[in-house]
Every structure is written in C-alpha cells, then in structure tokens.
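Written below as structure tokens is the structure these notes are about.
In this view, the complex is presented without one of its protein chains, the others remaining in place.
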Amino acid sequence: MTRALLGVELAYWQSTLIRVLAGLVAVLLLTGGVVYLYLFKFVSFMQSRLGPMEAGPYGSLQLLAEVGKWLQKEDIHTEDSDRTIFGLAPAVVLSSTFLMFVVIPAGPDLVIANLGTGIYYVLAVSSLSVLGILMAGWASANKYALLGGLRAAGQLIAYELPLVLAVLGVVIQAGSLNLQDIVAAQSGGSIFGWDGIGNPFILTQFVAFGIFMVAVQAELTQTPFDMPIAESELVAGYQVEYTGIRFLVYFISEFATAVGFAAVASTLFLGGWALPASWGLSDGVMHVVGPLMISTKAILLVGVVFWARFSLPRFREDQLQTLAWKFMIPIALANIVVTGVLKVVF
Amino acid sequence: MTGVLAASTSFAVPANVAFAVMAVFMVAAAVRVVTTKNVVHAALWLVVVLGGVGLNYLLLQAEFVAMTQFLVYLGAVVVLFLFGIMLTRAPLGVSDDLDNSQRRLGVVIGVLLLAVLSFALVRSFGADKLTFEAYDQGAEVARAVGENGRTQAISDSIFGEYLIPFEVTSVLLLAALIGAIVLARKD
Amino acid sequence: MWFFTHVWIIPALMVLSFLLILLFGKKMPKKGSEIGIFFIGIALVMSIATAVNWWSWSSGGPEVTSKAAEAAALSEVQPKCSKVATEERLEAAEQGEKGKAQGKSVAAAAASSAEKGGEPEIATRPVVRCLSWFETGNDRMTIGTLVDGQSVLMLVVVTIISLLVHVFSTDYVGGDRRYTHYFAFLSLFTASMLFFVLGQSTLQLIIGWELVGVCSFALIGHWWEEKPNTDAALKAFLTNRVGDVGLLVGMTVLYFAADRSFSVLDINILANEGEIRHVVLLVAACCLITAVMSKSGQFILHTWLPDAMAGPTPVSALIHAATMVVAGIYLVARLYPVFFEGLSIAGSSVNLLAVVGAVTALFGALLAFVQKDIKKVLAYSTVSQLGFMVTSLGVGAWTAAMFHLFTHAFFKACLFLGAGSLSHACHHSFNMVDDMGGLRKVMPKTFWTYLIATGALAGVFPLSGFWSKDEILSGTGSFPGTEGANGTYHLMLVMLLLAAFCTAAYMTRTIWYAFYGEFRGHGHPHESGPRITVPLIILATLGAVAGVANLPKSLQVVDVPGAWATRFEKFVEPVGLYFPAISHAGFNLTLAVVSVVVGLAGIGTSYLYFWKGSFRWAQGLSSRNKLAAAGKRVLENKYYFDWLYTDVITGFVKGPLANATNWFNQHVVDGIVNGVGRGAVGTGQWVYKNVDQKVVDGTVNGIGAGAGATGGVLRHLQSGRVQQYAALFFVAAAVLTGVFVVAIG
Partner (left out) sequence: MLLNQFLLLSAVLFSIGVYGVVVRKNGVLVLMSIELILNAVNINLIAFSTFWGLGGQVFALFVIAVAAAEVGVGLAIVLLIYRNRRSVDIDTLDELKG
C-alpha cells in the first residue's frame, strides 16, 4: 500500500502498524459520521424536527459534546456486581466490532490482513460480541440486565444462522471465502456476457441479500428487533447499569458494528471497493477511489438499516424467534440449494 | 497472514515467544477453570483457553480450523454454557460446594496422566521440528490457487476422501438436535 | 441419436408429472388425471422414437450409418461410467465375437450361424451416459442411462401399458376419494420402473427396485381404510424385504467382485470373461435369485402376489404386466452373464433358476384352478407365466424370456383390465363363481377381447402367446430334434408342458364362469364405456399380433420372409462383450404341434367338463374321494404357505415352543432345583447341627469379620457416583499406558 502511494518500502511491522492506525481512524470517522448523519439529522427530519443545531454549524460538533459529556460522568456500578467482568464486558464487545474490520478490503491492497478465510473470519469474530453481552447482563447484578442479556444472546445466536447461510450463497457463487476474491468475482464478472457493470451479486443473490440485511438488523438489536434493550420492558436491558465511558463504548460499538456489517454487505453484494474491471482503472487510482466507493456504499446501507429502525414498531420476543427459525433459515437453505444447483448446471 | 509468516525464515523466534506466552496463559486459565469457585468465571476462563487453542491453530497454519474454533466454541459453545448456567443458577460471588470429596485423588490422577503422557511424548518425538511439509505435499492445489488454496484443499478432502464421515457427522448432528429438543422441552 | 443421449428425459417426465399432480392435481378440472395422461403420452412417443432410432441404428450398425462420426462418438463408453469397457476392448470383442462363440461350443455356434444364414453379425454397442453422483475415497458412484435393445424394449412396454392403464383408470376409479393421489402414484410408479430399466449402475437398479416396491405398497393399499387392503400392502412390502436382503448382499458381492465398480457393464464384462471366480458368481446369483423370487413372485415367496389383488384393478394390470413383477425378470436379464456363468447354464440340465421357474410355473397354474375370484386366477396365472420366463432364463433362452415378457405384458394387461371391466359391471365384485355368468351377451367387447387374450395365454396358434411359449419350450433343448439350445433341460420341458395344459384349462374355466351359463349376480350388468373398452381392444390386438415380432426363421411349412424373421432377437438381444454367447434353439415343428395340442387339450378338457357336462364322475369328486379332497384342500389353502408362515413358524415360536419351554422350565428345571433345594435343606440341617455350630462357626466368624471389613472397603467402589468411576477409569488407563510405554515402547 505504502509502496503504491508513497513509493516507500516499509518493514512488515511498520506497514501493519500504519494499516491498523489508518483502519482505526477510518472506522471511528465513519462511525461518527453515521451517528451525526442518521441518529441526529436523518431521524429528526423523519420526525419533522431539526435535531441538534447549537454546537457548531447545523450541530455538527454535537457529537464531540456528547462524547465529552460521557467521558466526564462518574463511573458507577451496583454494589453486588462482579466488577472485573462488569468492566471487561464493553471491551469484549468493542474488540469484537473492531476485529471485524481487519479483513474488509478498501482497495487492491488496502486491507489490514488479507485472510484466505476472510468472510468466515468476519462471521467468527462478529459472533464474539454475544459473550460480552452475556457478561454484562450477568455481572450487573440486576435482573433486568440478566433478562436483557439472555434475550440478546438468544437473538444473536438465532440470527447468526441466517446470516451465515445467506453468506454461503455468495461464497458458492464466488467460489472463495476471501473477500478480495469475492470483490474480484463481482468486478470481473459479466451479466449474460455484458460486463459493463461487472456482476454485483445483489442481482443473483437478492434473496441472500434480503436475509442478510434482516439478520443484520437483528444482530444490531435495532428496532424492530430491539427486545434486549426494550426500554418499556427491560429499561435498557444489559446496558442498564452502565454509565460514562463504559456506556460510550457500547454506543460506539453499536454504530461501528452497523458500519462494519454494512461494509461487509457492500463487499459481498454490491461489488465492494471495486469498479467493474472492464473500466480499466489502474490499481493506483483504485487506491484512492476504492475507499470512497466502499464508504459510500456502506453509509448508504447503514441508512437502510436506520430507515427500517425508525419506521417499524417492535416485534414480540416469540415472533422474533419464529421469524428466524421458521422462515429465514429455511429460505436461506433453499437459496443455498438453488445456488448450488445453478452453479453446477452453468 | 499465516502464509506470509511461514514464508519468512525469521518466523521461528516470534512464533516461539507467542507460543510461550499463550501456553502460560492457557495453562493458568485451564487451572482456573477447574479450580475457581465461581461458575461463570469458570466459563470465562474457558474462553481464554479455547481462544488460546484457536491461536495455536493459527501458529500451526490451520487457519480454517482456527476460524471454526472461534465461531463454534467462542460464539456458540461457551454461550451455551453461560446460557445453561444462567438458566439453572447463576449466583454472583463464590459458591463453596463446586468440588466433591475426591480432590486429592484428582490431583494424583492428573499428575500421573501428565507424567505418563509427557514421558511417552518426549521419548517418541524428542526434538522433532515442525516442517509443514505435509501441507505443501498434500496441497498441491494450495500453491496453484494461491492465498486461500489451503482452505480449498480442506474442502476437497472433506467432500472427497472424507465424504462418508462427513455425512455420518451430519446425521449425528441431526440426531443430537432432535435429542436436545426432546430432552429440554417442558411437556 | 438424440434420443439415446437424452433418454433420461422419459423417467424425468414422469417424476415431473408426479410432482405436478401432487401439487396442482386437485385444482385441475379433471383432478390431475389429464396431467398424468399428457406426460405418459409424451413418454410413450419418446419411447417409440427411441425404439425406432434403435431399430435403424442396429440395422445399420455404427460403422455403416450415414452419421458415422456421431455414432462413433455415441458408442464410446466414457471411462467414468465403466472401468473396463474401453474402446479397444469393445473393438476387439466385435472382431472376435464369432471366434469366441465357436470357442464356447462348436455345435452351438454352427447352429447359430446356420440359423442366421449369411447375415453379417453386427454388434450394436450399448449407449452409456453417466455423470458422477458422488465420490468418496477412490470410489466414484455414477448415475446415468444404459440404452440397449433390452432397455428400449422395456421402455416401450412400460409406457404403452402405463398409458392404457391411465386411460382405463379415469373411468374405473372415477370419483374415488383419493383420485388425484392415485394418479400421482401411477406416475411415480411408472417413473420408478423407467428409472430401474434405464439403470446404468447396480446402485440405480437397487434404488429403482425399492422405489417400485414403495409405489406398489402405496397403490396396493390404495383403499387403506379396509384392513385386508393394508394387510395385503404390508405383506407385499414385507415379503419383498426378504428378497431385498438377497439383492443387497448379491449386489455387494458383485461390487467387490467387479473390482469395486457398480457399473452394470463392468460386472457383465468381467463375469463374461471369466475374470470373476465361478464361486463368487454362484453366490451372487443365488442371492439375486432370492430377490427375484420375492419381486417376481416365484415359488415360496409368491404369497404376496395374490393378496396384492386388494389394490385397484388397473394397478394390478400395471404391476403384473409391465412394472413391479417383471423387475425381477429384468434384473436377471440385465445381469445375465452373472447367472449364465455362475449357474453354468450352458451344457447343463438342471440349475436353481430353472428349477425355481419350472416349479413356479406348474404349481402356480394348479393353484389357479380352485380360485373363485377372477383376479386371483389371473394373479396365479401371472405367477405361473413368470415361472415360464424364469425357466426360460434359467435354461439359457434369454431372447425367449424377453419375448414372452413382451407378449405376456399385452395379453395379461388385457385380461386384468377385462376383469376390471367385468367387475365394473357386477357391482365391484370379482367373484366369478357367485356373482358373474352369462355376460357374453351383455358385454360383447369385453368378452371378445378377453377371449382373444385367453387364447394368447393358452398358446393358441397363431396368437402371440403361442410363439413366445413355443420358443421357451424349444429353448429347454430337451425335445427330440431341437437344435441349438444351450443345454438339455428334460424336467423343465415336462413341467412346462403340464403347466401349459393347466393354463389352457383354468383360463377356459374362467371363461365359463364369467361369460357363459346364467347370470348369478344381481342387478343388470352392462357394457363398460369407451375409456375401458378401447384400451381392451388395443391390448387384445397387440396380444394377438405381437408374435410376428419374432417369427422363427423357418417354419418349415411356410417360408417366413427374411424381413419378418427373428427381428425381435436381432434388435433386443445384446451382442457383445457384456453379454454371454448364448445360442438360440431352432424352431421345431413337432414341438410346436405338441404344444398346440397340449393347449387345445386343456381347453377341450375344460370345455367338455363345463359346457358338455362330461366327466360327471369328476364332479364332486372331492366330496367322495379322499385323495382328491386332500388335493383340493391343499390347493385351496395355497399349499399351506400362508399357514406355514403365519401359523406354523410364528405360531410355533409363540405357542408350542414357548409352552414347551415353559413346561420344561416349570417341571424339569424347577424340579431339579427344588429337589436339590430340599436335599440341600436336609443336608444343611444335619451339617448345621453337627459341623457348623461347633467346628465352622469359629472359623467363619473370623472370616466373616474379615470379609465384612473387605466388603466395607470394596463397597465404596460401587457408589453409583459417575465421577468415582471416571477416576478409577483414568487411574487404570494411566497405569496401563504407563506399563505399555515403559515396558514395551
């Protein structure tokens, strides 16, 4: 990457360090942007109000103010709580989120680690957040928190399956788990011999895309799947006892996860960072255009997630489980079978 | 990533350091799993052990198995444990009656087994070095296909050479699924 | 040649039909029957097209055809379909075909070349197409199609019969409560049989075989609300399971014998070339014969077949004419080298297959005499005719067997459908003795078609049954003056002739009961509608003329034009590496006359007995003569086979054996135990007073205390606590391993 951009040859550890730092900055920037854009402004417009307007032009510095507020709040915990685990839980959730970004490519060489098991790694790492949530729910010594944690765990496990199964359709079609290969399969593909826009898998895997987005909505515990943190039932679920910087960590990880899944979805279904290979852009150009492409696509997909979040009412807990086990998993399985058959036939 | 690491000859030292650190953590965590007086803590110490095992797989260049370890063990099995604990009894703080009366016997057995195993291992394999030659021999495909060739080689052996065990495993999983539901349902 | 490579479409069509009927049948205006008829119609057209293609291909041969390149490509067997059927091998076999035949048996080869005259011998290769189903280890399972004369013949037969049965059923089961499901299963039944017939690997044969069994189970038990019907279905299914054990074992043996290959070609070629040991082939053949006995209703496993009459009549027609029961015959024919070499059919005079067939042919025919139910008569008749085919295969007359299968399909389907038409008129009763009679006048179409089919079955010249039966009889090679047979099976000839006599006689008996005399039922019978009579007429016509497909080369009386002679043999019988060099018995005029006379004698006897009232002494013979009565009783109880299976074997275990064991237990064992007990008590009392109290007690008390202490320690070993067991287990494992490692390793 650095060789391509700066013409400097760096040691392995140096280039890795740069990649990690750049990745962190990018993730935090994107997350902040998403929070401002959707949570502050988009929802306000949907609800016919202005949203924050005081801090900075159009309230653009509101986010900094919020972070400052959380940072200076007192860090409290309940008397019976298990303090070590109570403290570790947000860290587990946050690291699960950040580890996800390790393999998401943003350009021909713009990726922290190009793993052969790319998408499988994403799914494995994203499933770790359940642990943090269960830890938080249990360690809070609060029955609402425990119930919320259990609900969250049940929900996350239930929707992990359709998520994995939906991804399988793409993997079968691309013939690889590697995200760069999947991107290449889309940009280098063609639709009935026409390669003007490559072959973004959303066209062939629209079923998988639908399932993936619904499952993402549930994995993020966003409305209509927000039973674990339903304020009218469980106050705030597993987060109920968290304040200050620990709550900030949950907040960041929630939105960073949204960005992460949106980036994964755009990589899997919308062609990722790449433009169609037939356009003939060089790698150097794509190192600049690529990050912009994937950021745009991811932000748009996050917009879809938030649009659904602010438009739909909450389900019931049993409806949630029914939807996952009785509808989405069978449909995802059928999608895999059809994809497999078509892959063999054509 | 692992491919890059393996390619460099200076891989051995950092890898050994990493292994040593992990091994210490894992053994300590494993001891805590079987000695801690808090059930939830035991499950969380188990996470450390299982995660360490996964990292060990990475050291052994078994990337796909490592990911499966993370996905299945950390993402599902430990969560199931926590679920089980919280559905039955999840007391905060310590509980004193987690061990039965044969603790001394247990220590003896553990040490005895360890002695026998270590003796046998040291005698059989001495200072054999890991060469990873089987990977390169067994996975001709690997080099041909490149970065993710090893994953492909594994899938080829699962769906080729080991198809029957694979099918048997799937039937077993189905049976376990049905069995678990039958056991756990309330009526 | 498109049809050879795409023949898989035919079963696929029927599967599609099954699914469509199942999913949308009830919503269709005709409740799904039109879907079935539409698809079976297409399947029939495609089968006939395939047959025509095969006809032109095999008359031209691959090297003379105008599309030589295409044919050459077709005739190459893909290496993944067969391990041994390589191009060179096939070529070599075609070159050396004649020499090989001469090497086998000089006389036979001479006869066959004399018979075939100057015609060039053309080896038409089978067209094999397959794809990998799955692979595991080094074994590849393939699924595909094998097209040769034999499978093409079956395609045509199955689709014709199935189409007519479909049409017949629209009227016959019209208004039934499970009309749609009935048609769905008819489609699946046909599909399974077609799948079986086209099978390229023995795995496919097994799957098709079982699917046919499942479908017959469903159709026999179509009216499952009544207990006898479900019982019959279960009986059919379970009896077939007995044979399936044989099938699985046999197929497994062949799989390993053929160097781990499921391919039919591989098995046949290796068996044919003597690369599989004779003993192995013998074992495999015997196992497969068990399967054939159950599926094709051969004697002692035939008992399910008459009970299967519980199903709707068109289903019986389908089962008996084209699908279920001929699967067994087809299996033998498909893997013929296994039987031919394994049973040493050539040059012998008795073997298991022939014996089973001949016994079935005769005993089945005898059983048909005492039935009141017209369908049961036909069922036993099928048993008997299947016996003919099996005998024919057993004596090496392969072509005759297939020919008989071909003609039998038509006239037996006609008879069954005719019986259905009769019962349609007589309030769904099949009891010809009590509920029928005199129907000749009111049901002329049914009568005439039934009469023709009966004639064909009885072997009346020149109906089709005559030709095929005659070929089987001469195939036994035992009649003086017959030339070119594979062996000399005297016993078979005698039994088959007797069976032929009985066949003619009992069929005439059904004609008497159903069509002559006074009407004994109630109500007013009427002729059935066109959807019933048209299939009957078609089948009767085919049954009458199908014999011209295989007219012998020289009838000695009239000279058959070359274009008509032995067509069937030429197109159906495989020539080549995967088929044994069998020879063909020539036509024997004397034997033909004898068989016609035997048939006419049977008819005449019955005629005299029933119409003219001759043999008055025989009327009521069974009530006067003890021997005759016993004979009749044996027949009425179907040789006591059902009794043997259910009462004797099961009953013996449940009743006498259990009772005897119980008695033995109560009296002998208990007596001994009690006696010993009493003796022991007496001795004990004496010992107690004298020895025990004084001498032993001291010792015992000491030992007892010791034992108590030991037991107190050992007691803890059996605590019921799993972890303690685990601890012991691990200690033991560690110690054992330690011993091994230190001492041995």
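Note that the chains take the letters A, B and C in the order they are written out, and that residue 1 is the start of every chain.
We adopt the following convention: a residue touches a chain if its C-beta (ideal position, glycine included) is under 8 Å from a C-beta of that chain, and two chains touch if they have at least 3 such contacts.
None of these values were measured; they are calculated from a predicted model.
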Exercise. Taking the whole complex into account, name the chains on display that the unshown chain touches.
Key: B, C
Quiz item: For chain C, which residues touch the unseen chain?
Solution: 719-723, 726-727, 730
Exercise. Name every residue on chain B in touch with the hidden partner chain.
Key: 12, 15-16, 19, 23, 26-27, 30-31, 33-34, 39, 42-43, 46, 49-50, 53, 56-57, 59-62, 64-65, 68-69, 72-73, 76-77, 80-81, 83-85, 87-89, 97-100, 102-103, 105-107, 109-111, 113-114, 117-118, 121-122, 125-135, 137-139, 153-154, 157-158, 161-162, 165-166, 169, 172-173, 176-177, 179-181, 183-184
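By our rule, only the chains that are shown with their structure count from here on.
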Quiz item: Most central chain by CA mean?
Solution: C
Quiz prompt | Two chains joined by the most C-beta pairs in contact, as defined above | solution = A-B
Quiz item: Approximately how many whole Å separate the CA-defined centres of chain A and chain C?
Solution: 63
Quiz item: Using mean CA coordinates as chain centres, what's the chain A-chain B distance in Å?
Solution: 27
Quiz item: Between chain B and chain C, what is the separation of their C-alpha centroids in Å?
Solution: 55
Quiz prompt | Multi-partner residues of chain C (at least 2 other chains) | solution = none
Quiz item: Can you name the residues of chain C that touch chain B in the complex?
Solution: 134-137, 721, 723-724, 727, 730-731, 733-735, 737-738, 741-742, 745
Practice problem: Going by the contact rule at the top, pick out the chain B residues touching chain C in the complex. | Solution: 100, 102, 105-106, 108-109, 112-113, 115-117, 119-120, 123-124, 160-164
Self-check item: chain A-touching residues of chain B, taken from the complex the two chains share
Solution: 1, 3-4, 8, 38, 40-41, 44, 47, 63-64, 67-68, 70-71, 74-76, 78-79, 82-83, 86-87, 90, 92-93, 147-151
